[in-house]
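All protein chains but one are shown at their positions in the complex.
As written, the chains take the letters A, B and C, and residue 1 is the first residue of each chain.
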Amino acid sequence: TIGFAQVGSESGWRTSFSESVKAEAKKRGIDLKFSDAQQKQENQIKAVRSFIAQGVDAIIIAPVVETGWKPVLREAKRARIPVVIVDRNIQVGDDSLFVTRIASDFSEEGRKAAQWLMDTTQGNCKIVELQGTVGATAAIDRAQGFNDVIGKYPNANIVRSQTGEFTRTKGKEVMESILKAENGGKGVCALWAHNDEMALGGIQAIKEAGLKPGSDILVVSVDGVPDYFKAMADGDANATVELSPHLGGPAFDVIEKYLGGDKNIPKLISTTGDLFTQDTAAAEYQKRRLQ
Amino acid sequence: MSQQPQSLSIVNKVDSPADEALIAARKARYSPGKSTNALGRYLWPVSALVLLLLVNLFMDASFFSISYQDGRLYGSLIDILNRSAPVALLAIGMSVVIATGGIDLSVGAVMAIAGAVCAGMLVGGNYSLFTVICAGLTVGIVAGLVNGGLVSFLGIQPIVATLLLMVAGRGVAQLINQGQIVTFQSDAFAFIGIGAFLGLPFPVWLVLITLLLSQLLLRRTALGLFIEAVGCNASASRYLGINDKGVKLFVYGLTGFCAAIAGMIATADIQGADGNNTGLWLELDAILAVVIGGAALSGGRFSLVLSVVGALIIQTLSTTIILSGLPAKFNLLIKASVVLIVLLLQSDVFRQHAQSVLKGLKGGKA
Amino acid sequence: MSTRYLPLYVTGALLSLLFGLGAIQFDGFGSMRVVLNLFSDNAFLMITAIGMTLVIISGGIDLSVGSVIALSGVLCGLLIGEYGWHPLAAFALILPLATLFGAIMGMWIHVYKLQPFIVTLAGMFFARGLATMLSEESIAIDHPFYDAVADFGFSLPGNAWLGTSTLLLLLVLVVAVLVMHYSRFGAYVYALGGNHQSAELMGVPVAKATIGIYATSSFLAALAGIVFTFYTFSGYALTAVGTELDAIAAVVIGGTLLTGGSGFVVGTILGVLMMGVIQTYIIFDGSLSSWWTKIVIGLLLFFFIVLQKLLNRGRVQHA
Partner (left out) sequence: MQESVLALENISKTFPGVKALQGVQLTLRAGEVHALLGENGAGKSTLVKVMTGAMRKDEGTGRMCFDGKDRDFTSPSEAQKAGISTVYQEVNLLPNLSVAQNLFLGHEPKRFALIQHSRMQQQARELLKQFKLDIDVTAPLNQFSVAVQQLIAIARGVAMKAKVLVLDEPTASLDKDEVETLFGVMEQLKSEGVAIVFISHFLDQVYRISDRITVLRNGQFIGEYITAELPRPKLIEAMLGKELQAMHGQHQPGCADSVDAPALFKMDKVCVKNSIENMDILVPKGQAIGMAGLLGSGRTEVCRAIFGVDSVASGQMQLADAPLKPQSPAEAIKAGVALCPEDRKTDGIIGPLSIRENIALALQARLGWWRYLSKAKQQALADKYIEELQIATPDAEKPIGQLSGGNQQKVILARWLATQPQLLVLDEPTRGIDIGAHAEILNLIKRLCHDGMSLLVTSSELEELVAFANKVVVLRDRRKVSELSGEDMTPQHIMQAIAEA
């Protein structure tokens, strides 16, 4: 039995992630206890404590936030239940509290996206940014990584930045206003969105403003959801850094290894994905649609 | 105070001059028309809106400019109208629910359900646009009636009854499309969200039509009066022979209907149904809009027009924040301050305080 | 007399019913550990909800509590984690500040005759806004005092642990019950909820009472925020989003009327436990997808609220 404390189902990406873990568990004949925390850390901690009370063999956590895990991880350790952290990072002083982290590096994603954009525009670019939810780690770190890179290019700067709360609706609404404020979007060279959903909303806003996304305004974001690949294939978007939702396999591998007695496991298994562009988009879309 | 001879003549008990003097004395105490203050109700919300718009003008001189391009009007003001459509629709429904002393927290979730149903049908099969829209509206009305039933027939407190659907409704919306954000290709349906008619965005028309129809339905029949009576004093309304349960059922149904339209606009706007995020937290905005419009949450008098003004204020505020270019982390602080200012403007006590302070300042100078 | 407490008995009975169901179905459910987990996991919510009970009985509502929890957590994080204050010093600053915050909301409600819903909604935006402005990132708290607090407690049979937060919660509960039923302030709270105008005419010091009520609620929310930092060893501006709704739901499920005037603090605790048991039940089951989780929570709540209604029908009704 393995308990899996998931964040919620706030985005299409998250849902694919949950489904892939469940499918993987089924394939391997693991009894998976799935818990949805509805984006709340307190629910997630409750779930983990319930797993402990239930006496599961191992626990997988996809944490909502990086901090705040120390007490509950200590409790798990006392109960001798191995914990694997997936997707996001966590901050605890004591490494022994978990078996390993299978995490992507958000700032690396931001850097990749920025690097692509700088390479494409030779560092000349007025960028507008659609941020994720204020305070979310993904938003903070992606912005951080992105800014680190463009800081090196004096002619590239972010002219407007506002939160689109990781959703398509907000992304579109905010982009609309930004375009208005930026003289109808003239002079804006690129849109940088913290996730694909907002980017897709932004693309629609650009189209409705009478501009051509993908050429008048470049679009770059993170995640790699099927819809975005389609947009890239259609030429409406330019690039995305993929974030693989298939984290279930590696996590179960680690757990099986650990329970098998092999305690020699690296503390970090990095999964930062690749950057995809329009070139391969059509093919990738076909591949992903079939999954 | 002028005395009208006609008004004296209808007092048939006048027979002696002494009586006439008496009645004159009695009349002199009253000044008709002063006790009601219909204008005052509109004054403060509307001035708050105007003030906010002026702030924008100050920040961006071209704010009020409207141009005509490809058969539609284009400009920040039009955007505000367009973007406020979902909240305005919700506020229309919410104001009648609040007028009965209730509240509906589920409108955001109902939006998501209606959107999911429409999107699911558009993707899944060959339904005509008409069928799809009818299905969406029906789902909204049914959801509203469920709320209404819980409130009126089971006597569950409105906030809890609708909280149930607020929680479960999002689950239902996601269930319909298995948690995926379904994207559809239907220009006809997309028109609901992004089309334009006679220059104005279609959502604006939807708001206008809904506003007009509800206004007719509520004010050209006795329904509006019944709603207010139930909201002011449910027990007395029962003694009057008003079917308070029926009235409650109706208002929740109407709210569900409005939420369904709002949900379809939101879905058509991004041409996809996002069960988890469509209409998220919009119920709070809708309630805020109604209250900014001057309604009491304890029930009673309502004004649909003022609620729509409230929705416009909220949207203008959001636009202002985006235009201001301040970092996103200040959003909530700005919102809190503006809400407080609007509220204070509406408070008689505050206005009196402010007046006396102003007077004091002037006196001090003189 | 006994009919007054009927709703409490009914809620208690339903709670035991659900718990029994879980205990039969799952291994480890019917244990002392799960019971105490219910308290320690929900301690912050219970403390908040006790404050909310006060507010709701007085006929008001306080939407700002979730944000105040977050703000108090962030302040803890900043003061302790960043500036190296001693936790007790930080608490000594935060709690009075929060009380002042509540008092100001109460004053606005009373003096300017504004609706509580909307004033506290503005308060909610304000506190959350302030929290995000102070720190967008979550701040880890690492302090020996925290470790000491976390380790303090009593071990009970069945692998259960009676920790600081549960003890604190019990203390708050006892004080709250005493205040509500054996103090003049408590009587005023009920009076205001019964009929605001009558209460005023009967000589209830409305200004003091209103301010006191909202100050108490904010104080308890801030206390809950501190308890939450013990729970997570961190302060974060986005914690406890929507907690105000959970608290309100718990209060109402616990038998308090949202229109004010009647209800019990103990009922609220039962309300939180009810929601907690439902949650635990779903986690133990562990087979529900995200969306079914939401639907099932809604359905179970619905089922128990309706049962509660039906069972309470027996109360003598007067028009």
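In this section, a contact is a pair of C-beta atoms (placed from the backbone, for glycine too) under 8 Å apart; a residue touches a chain by one contact, two chains touch by 3 or more.
Just so it is clear, the structure is predicted and the values come from calculations on it, not from any experiment.
A.B. asks: Considering all chains of the complex, which shown ones does the missing chain contact?
C.D. replies: So, taking every chain into account, the missing one touches B, C.
A.B. asks: With respect to the chain omitted from the figure, which of B:44, B:189, B:202 or B:226 is a touching residue?
C.D. replies: B:226
A.B. asks: Among B:47, B:178, B:235 or B:355, exactly one should touch the missing chain; which is it?
C.D. replies: Answer from the full complex: B:235 touches the omitted chain.
A.B. asks: Using the definition of touch stated at the top, determine which of C:22, C:81 or C:261 touches the missing chain.
C.D. replies: C:261
A.B. asks: Can you name the residues of chain C that touch the chain not displayed here?
C.D. replies: Answer for chain C: residues 1, 4, 178, 181-184, 187-188, 190-191, 193-195, 197-207, 261-262, 316, 318-319 touch the chain left out.
A.B. asks: Since one chain isn't shown, list which residues of chain B touch it in the complete complex.
C.D. replies: With respect to the unshown chain, the touching residues of chain B are 10-11, 16, 18-19, 22, 25-26, 29-37, 220-223, 225-226, 228-229, 232-233, 235-243, 300-301.
In the analysis below, only the chains that are shown with their structure count from here on.
A.B. asks: Please categorise the chain-chain contact pattern as a line, ring, star, complete graph or other.
C.D. replies: complete
A.B. asks: Which pair wins on C-beta contacts, A-C or A-B?
C.D. replies: Output for the comparison: A-C.
A.B. asks: Centroid of chain A to centroid of chain C, CA atoms only: how many Å?
C.D. replies: That gives a centre separation of 33 Å.
A.B. asks: Could you state the distance in Å from the CA-based centre of chain A to that of chain B?
C.D. replies: Distance between chain centres, rounded to whole Å: 37 Å.
A.B. asks: Check each residue of chain C and list the ones that touch at least two other chains.
C.D. replies: 132, 136, 289-291, 293-294
A.B. asks: What parts of chain B, by residue number, touch at least two of the other chains?
C.D. replies: Only 174, 179, 329, 331 qualify.
A.B. asks: Could you list, by residue number, the parts of chain C that touch chain A in their complex?
C.D. replies: That would be residues 26-29, 31, 33-34, 37, 41, 44-45, 132, 136-140, 142, 150, 228, 230-234, 236-242, 276, 279-280, 282-291, 293-294 of chain C.
A.B. asks: Quick check: in the complex, which residue numbers of chain B touch chain A?
C.D. replies: Interface residues on the chain B side: 60, 69-70, 75-76, 79, 83, 174, 178-181, 183, 194, 266, 269-272, 274, 276-278, 280, 318-319, 321-323, 325, 327-329, 331.
A.B. asks: Give every residue of chain B touching chain C within the complex, in rising order.
C.D. replies: 105, 150, 154-160, 163-165, 167-175, 179, 235, 275, 284, 287-288, 291, 296-298, 329-337, 339-340, 343-344, 347-350
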